[in-house]
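Quick one: the structure is below, questions incoming.
Heads up, one of the protein chains got dropped from this complex, but the rest are sitting where they should.
For subunit A:
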Amino acid sequence: MSATTLAPRLHGIRHRRITVLLALLAAVVVAVVLSVTIGSKPVPLGDAWHALTAPTGTENDLVIRSLRLPRTVLGVLAGIALGVAGALMQGHTRNPLADPGLLGVTQGAAFAMVSSIILLGVSNLLVYIWFGLAGALVASVAVFALGMAGGRGGPTPVTLALAGTAVSALLAALTSAVVLLDEQAMDVFRFWQAGSISARGADVVWQVAPFILAGLVLAMVNAPGLNALSLGEDVARSLGQNIMWTRTIGVAAVTLLSGAAVAACGSLAFIGLIVPHLARPLSGPDHRWLLPYSGLIGAGLLLLADVIGRVVAPPGELEVGVVLALMGAPFFVALVRRRKPVRL
């Protein structure tokens, strides 16, 4: 078999991957439309378009522009962030059950938020979120530093997982202790812990978007290095990849992505864990495709779960985090039962 017959086949694979990417993009657009139009007050598609392109201050315009749209955009951002972060995390730890929370970001954000309420008397959502973000960053840096102390030449998947578990457990215990002392902190924490993208407003979107965008850039820069690393550290080194550098970029990307998403929306369990398992059969083990696929699937899934939460229990709403957990758990069981867990 010569090069002349091989090349078209390699191109065929590439075309198929681009087609899948476009299909996922279309699915996210559909989810966005659903998210903007469906709710306790259904808005016809025409009115939604009217609100987006030429608002005149009708009731529907207000609903769309001040409530639905920020919620949808936040859902897209958080879904992309958590999907990509999950895929990065599973790639770096070679562990199919890893999720972005493994770096301690969730517990770090929670602890910083409740502490800011109790110690500084913070009562503004935008300010909590800053604290949440800072807490996520600090926790993740601590986990990375601890993980590094255990291994030669950079943290290994095992030392990272151990350090992450230890730091998370400590922070969770501290958070429990803090919320027991203060009722207001308890209320904020309970709401945050359920995970939600509602009632956040456009300000929150602008607050976390830069972090998520920076995280996405780092993630895509990290993809080729992660591909090399998935062949084992020795092969990666032999291919000229600097292991320490690759891990650092990866951890920075996961921290920015999941830290921003978690600070804004609370702990959205399962997105980071499940999404890479949905993306992998479509992309194969190439992170240059796995990461974008995971981002798009994450956005679609989060919006869908949010829409379901709005219609499933009228007149109230179910938090998206609860819907995700209810949807995700059986789904994950089915995934594990259907095929043996992947080896990464």
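Here, a contact is a pair of C-beta atoms (placed from the backbone, for glycine too) under 8 Å apart; a residue touches a chain by one contact, two chains touch by 3 or more; residues count from 1.
Please note the rule applied: contacts and distances are computed from a predicted model.
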The complex's invisible chain, by UniProt name, from "SoxAX cytochrome complex subunit A", "1,2-phenylacetyl-CoA epoxidase subunit B", "Iron complex transport system ATP-binding protein" or "Urease accessory protein UreF": "Iron complex transport system ATP-binding protein"
Sole contact to the chain not displayed, among A:Gln107, A:Thr175 or A:Asn227: A:Asn227
Sole residue of A:Thr175, A:Gln241 or A:Ser294 that reaches the chain not shown, by the stated touch rule: A:Gln241
Contacts of subunit A with the absent chain, listed as residue ranges: 1-3, 5-7, 9-10, 13, 94, 152, 220-221, 223-224, 227-228, 230-232, 234-235, 237-242, 280, 284-286, 288, 342-344
